[in-house]
Each structure stands twice: as C-alpha cells, then as structure tokens.
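What follows is part of the complex, with its chains left where they were.
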Amino acid sequence: MKSRSLVSINDYSKKEILEILELAKYFEENQNKKFFEGKVIATLFFEPSTRTRLSFESAINRMGGRILGFTDANSSSVSKGESLKDTIKTVSKYSDLIVMRHPLEGSAQYASEVSEVPIINAGDGANQHPTQTLLDLYSIIKTQKKLDDLNVFLVGDLKYGRTVHSLLMAMSNFNPVFNFISHEKLRIPNEYKIFLDNLNIKYYEHTEFTDIISRADIIYMTRVQRERFSDPIEYEKTKNTYVLKNHMLENTKDNLRILHPLPRVNEISNDVDDNPKAYYFDQAKNGVYTRQAIIASILGINKHK
Amino acid sequence: MKSRSLVSINDYSKKEILEILELAKYFEENQNKKFFEGKVIATLFFEPSTRTRLSFESAINRMGGRILGFTDANSSSVSKGESLKDTIKTVSKYSDLIVMRHPLEGSAQYASEVSEVPIINAGDGANQHPTQTLLDLYSIIKTQKKLDDLNVFLVGDLKYGRTVHSLLMAMSNFNPVFNFISHEKLRIPNEYKIFLDNLNIKYYEHTEFTDIISRADIIYMTRVQRERFSDPIEYEKTKNTYVLKNHMLENTKDNLRILHPLPRVNEISNDVDDNPKAYYFDQAKNGVYTRQAIIASILGINKHK
C-alpha cells in the first residue's frame, strides 16, 4: 500500500481493507511496539470529540509517536480568519501526518490536496468517518471470525448517520443481508438502496424494533439526534421507540454482538451493558489497534520492520 | 499495596500514607527514572485546573509516561449528552490509569466503580482531593522531619475548604494540636470537632488572626471564596481580615512553615514570599514527587524494579 491520505472508506479496496484488519490484529497481539518513534502526528480537531481524538492519541502514544494539535477551532488561528488551506499547509510543515476532524463536508478531501503530508479524515461533517468504519469492521471480524455472509441490522438514524452509510458500503464487499430499522423519517436514503440493488444485496426495511432481531449476527445501534426533528414531541417518541432493552436479547443468536459508534444517549438501556452480547466498549478499544494499523500503513511502516 | 483507585484520603491507612511519603522522597532523590515508560495515563479535567493538572502532567512526563485527555468538559463528548459512566468506561479502554477532576461530589467514587482501570481523584467538588492532602503531608514531614506532635494552624475558609478537612483527618493519625482561625461564618463544621473529640485530639478555635501563631509549627492558609457570602461587604471585610503579612511572622518559631494549596488571592501578602518560612511554592513542587509516588503505587511499580 503506498503512502497516501485516507479521506473516504472508498479509498480502500477490499484487499486493502483486509490488510488493515490483519495489521490491527497483529498490533493487538503485539502491544507497545515503538513503531511510531521519531514521528510527530498532528491531531487537528476543528470540532470537539472525546472518543475519536483520545483513541487516536492512545494509538499514537502507545507506539511511541508524538502528538501536537488543537482540540477545538477556538484555540487556533482560524479565529484570526486564516483559511483551511493555510492552516493545513503550515501544520504539514510541522508534522509527518495530520489527523483532522472538521464540520464541513469535503474538507478532508480539500486538505489532502493542499497538504504535504498524508491526511487521515477523522470525520468531515455528515460525509465520511472512515477510521470508524474500519474499527467497526475489525469488531465484526473479531467477534464473528469472518466478514462474509452476515445478517447485519442497522438501527436508529439511517438517514443522516455517516457511520451507517460507510459501514453499509464497506460491508457490501462481503455478501451481507441488511435489515434497516428506523422511524419513517429517518429511513435509509434511496441512493443506498439503489447501490445495494445493483450489487444484488438483500435488504429489508422495518419501522418496528421487534423480535425480528433474532436473526441478527450484528446489531449496529445509532443515536437519533434531536436536531433532526422540527417537532419535539415526535423526537421524544422516536427516541423512546428505537431503544434496545436487555429482555429483547433473549431469543437472539449466540454469536450476536451489539455495536454502537458511541456516544449513546438512551438508545441502548444500561441493563444491556452487562450482557455478554454487548460489545460497544470493546469496540471502542478496537479503535486503538485499528488506528495504529491505519497510521502504520499510511506512514509505510510494516510489522516486519 | 495492591492496585486500586484513590478516591478519598481515607482509602489509605496510616501505614500506607507513610509508604507513599517514603516513595515520594525516593523519587525526589532519584529524578527522571523512566518508571512509567509504556504507560498511557488519561487526565480528564471536567473543570479547569492549572496546578493539579500540570503537576500530574509533570509527574507523568518526567517518568516517561504518556498523557491523553481533556482540560475542560467543553472539548469532550459530555457536550453531546454522554453519561459519566460511558465516558469513563471508554477512556478506561484507552489508558492504564485515569486522573479525574469533576465538579460533582461522589463522581470519583462512581467512576472507580465503572472503570476498568484505577481512578485517581484529582478533586470531586467540595468532597475530596486526596493527592493534595498527600503532598501537604509530604511538605510537612520534609520541613519538620516528622509528622507527630505538631501544632497545626488552619486559617481561612474552614467550613467549605476540602483540603482543610482532608488534612485534618490525615493529620489526626499523628497526635497533633489544631488551632482553627476563621470568620464566625466559616468555622470548622461540628462533625470534625466530634471526630477530634473522639480521638482526644486538642483543638482551639479563634476568630482573630493574632500573635497566637507564635506557637505554630505549620500555618495552613486557605482562600476565602466570594461566593460563600451573600453580603459582598462582609466578604470584603473577611477577605481583608485573615491576611498573613510578613511582620506577623517576627516572633514565630524557626521551624514554622507557611503552606497554602494555591491559588491564592490576597490572603498571603506578597511580602511574605521571600521569607524563608514561606513554603507554598516548594509545596507545589512536592506535588510532582508525591503524585509520582501515588501513580507508581497504584500501578504496582516499585522502586526496586
């Protein structure tokens, strides 16, 4: 894999995805290797994030790399009217790689065009969050021992949720069956259904969150955001309808695992947390290994070094 | 000492306190040992702090550990409605230890119950700040060559000051005499007087800050906060009454040392700073060694490693 930016999950072929997942496995099994020693990595968060930023910082620190950056745009020169181009060009003079989150869709692509070092997109608005998708895939392969032929349920905000869209596209390499569960107003957009139709991938749409989940290998829960609804009553109703409760897991498959990109609000009851099928916190931990693999791959570091 | 969280100073027995202080002394005398190499420590400050955070970060950096975290809740997912439980569970996947400051009393205890790694309480509201107490004890033993049989004056806000309450409880292991100097409205609460009575520890209460300090081995000054008073005139009067000035130190004992947890506002005059009895900045420095000892003890690292 040549040295380059990661802007969209579509930048990676199926083969490259599998290589990243294999490298992540190697890093999980061989921790605290100092592969990033002597590297300086910038983490530029133009909007706040706990999980993604800290996960990257853990990944980098554990491998001996050094970090610089900012955690929100207010403590940067952006507040002096500097363009994104100038910020990126400058920071690319200070670092070997830039991890970047920005509220504007397309900003990561633009940054990758002006930067002198590779860019990793850590979320650009509603558009892409490819490192999340790779850690989702790593969590699936780790728990299911395979990526092929799985029955994947996607629940919650299927309209705006970028993690859902990216996961759908990446999983489409592996002959899945999809089940979409959402409120009428938050259904999966037509473009994704056409995409699946073209690949002859089966999918089913539901508006009720019922015992159909007994067929699931993976349930991927997502947060429904208040700002998606103009009517607050409708939001409250939706928020409280698509909630996973522990008793709903009674007749589910043994290999079922519950994923969630986090943060959650109330869409998974706290009583699910102790169920062995709950996997979302381990999924967060997988983010460390996956991001180590992505960085290593982009910097051209391989495990036999 | 087994691996575990430090939530309250009462988590430590007298013997354990003395072990920490001895380890701090070892670290002061043997600096820049890389005992924390390969460790990633999270510093989660849900409310801002200069001193405590930077002191922990100095302690960790000097011993080769790595740091991730946030400096206020705004740059975290808390602003997206994430629960403390989820934040702590996630960050405990990214790190080997969590240092945490939070405005809510009891939050550190709760965090220690949900975390998969040890928690160090770096202040939970008005409740506890045990690493401050340990550095206060280290400053006392370092300057007095002992902890036993000392005459300790506590001055300022004795009602709300968490550092005062914790120090009082910890020092009660060492047969002290206490003198309390405060405004009528900021007297030491009755529960602490009952606690001392039960242990047959002598204490005296004063509302005037006079030459009674000639008997003191330690004067522990604290800040009086404006928000404790509904009447601003009464605040101004109080603020200006319990002020330590250099001339007041004329007839004091040679071994007397002035402590203050800092930050100060005006309760110690600047003219005291150059008096050899002023010890509060050195006390801050002791925080580095004490926190190294606490972290090492919790991570199960010992000096003979």
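First chain written, first letter: the chains are A and B, and each begins at residue 1.
FYI, contacts are C-beta pairs under 8 Å (C-beta built on N, C-alpha and C of every residue); 3 or more make two chains touch, one makes a residue touch a chain.
From a predicted model like this one, the values you see are computed outputs, not experimental measurements.
**Q** Given the 2 placed subunits, let me have the overall number of copies in this structure's complex.
**A** Full complex: 3 copies of the single sequence.
FYI, only the chains that are shown with their structure count from here on.
**Q** When the Cα trace of chain A is superposed on that of chain B, what is the rotation angle, expressed as a multiple of 5 degrees?
**A** 120
**Q** Report the inter-chain centroid distance for chain A and chain B in whole angstrom, where each centroid is the mean of the CA atoms.
**A** 40
**Q** Which of the residues in chain B come into contact with chain A in the complex?
**A** Its residues touching chain A are 38, 40, 42, 66-71, 74-82, 85-87, 89-91, 93-95.
**Q** Spell out the part of chain A that touches chain B in their complex, as residue ranges.
**A** Per the touch definition, chain A meets chain B at residues 32, 45, 48-51, 54-55, 57-58, 61-62, 71-72, 262-265, 270, 281-282, 284-285, 288.
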